[in-house]
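This view holds just a subset of the chains, kept in their places.
We just call them A and B in the order they show up, numbering each chain from 1.
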């Protein structure tokens, strides 16, 4: 699956919504880790650095945190 | 003023995300924490929802406007509509007060907005519309805290 996904990504076929869901999942983990290590929530830039993505991507994906539907998909996908 | 933006959109609930995301991007130069952002986004969502549901009674042709300005780390945001307006603002802002109990509104929107902002002002005129303005001072990025 990973290879097919990589191929699709190169092919430009991957939906933005899917990449946002994936990043959303990573943001949740990274936020938890950061809280544990630093005893404060991470900033946007700290998350972008840690996950090696743009602030734009963090902005879009972190908003999906609010959407119960997308949470549901993350958990049950 | 260091930066300013104005965003207008149709009164449909999909556009709540647009408002939140635009504000997030506008604030990103302050490098806020996810927590600070989440509070501001909650306030924006509550005010935009009110404009759509109460101000325009969900008529999508209504236009909701979000204005934001930043001066150093102080941010001022106004959410306005040209909808039905509020007859008694003091009453409307009381906890649990709602005119749409059948839509399962909690009546806690204004209370939430007040608790997450430094200052909240509501201006409204019956038949003219409503403007909700709030100010928030963003703290400088902090070192680890030991009190939580």
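The rule is short, and it goes like this: contacts are C-beta pairs under 8 Å (C-beta built on N, C-alpha and C of every residue); 3 or more make two chains touch, one makes a residue touch a chain.
Predicted, not measured: the structure shown is a model, and the values here were computed from it.
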Give me the full-complex composition, label by label, with copy numbers.
A x1, B x2
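Everything below uses one rule, namely that only the chains that are shown with their structure count from here on.
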Any idea how many Å lie between the Cα centroids of subunit A and subunit B?
25
In the complex formed with subunit B, which residues of subunit A make contact?
27, 31, 38-45, 47, 55-56, 59-60, 62-63, 65-67
Interface residues, subunit B side, partner subunit A - complex:
17, 20-21, 24-25, 28, 31-35, 37-38, 41, 45, 141-142, 144-146, 148
